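The complex is shown incomplete by one protein chain, all other protein chains being positioned as in the whole.
What follows is chain A.
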């Protein structure tokens, strides 16, 4: 893996999200705890809703368009809905957010 520093954890509000543009499309980075974040695809598999605009609860997000709920850990849709979003390796180290460059298609990082 090639970790890329994409910003400080403080740049994302607690239980909020920010978007990262990558060669593989928009990725949503969610802050679920003071020092905890997850990176997943920003696009809902239902009808393309922007997941970064959803409400974050526990380690889950609710899509803002039709309320599908996804686990940020596994990417799986919860409850009766079927579908999944891609998840990407991410870690928080000393308050910095590090995203795996290789898996998001960053060539200069590879």
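Quick notes
The rule we apply is simple: a residue touches a chain if its C-beta (ideal position, glycine included) is under 8 Å from a C-beta of that chain, and two chains touch if they have at least 3 such contacts; residues count from 1.
Criterion: contacts and distances are computed from a predicted model.
Its record in UniProt calls the unshown chain "Assimilatory nitrite reductase (NAD(P)H) large subunit", which is the match among "Potassium-transporting ATPase KdpC subunit", "Assimilatory nitrite reductase (NAD(P)H) large subunit", "Phosphate transport system permease protein PstA" or "Ion-translocating oxidoreductase complex subunit B".
By the touch rule set out above, chain A reaches the unshown chain at residues 4, 6-7, 11-16, 18-23, 26, 29, 33-36, 38, 47-50, 53-60, 62, 64-65, 67, 69, 73-74, 92, 97, 99, 101, 104-109.
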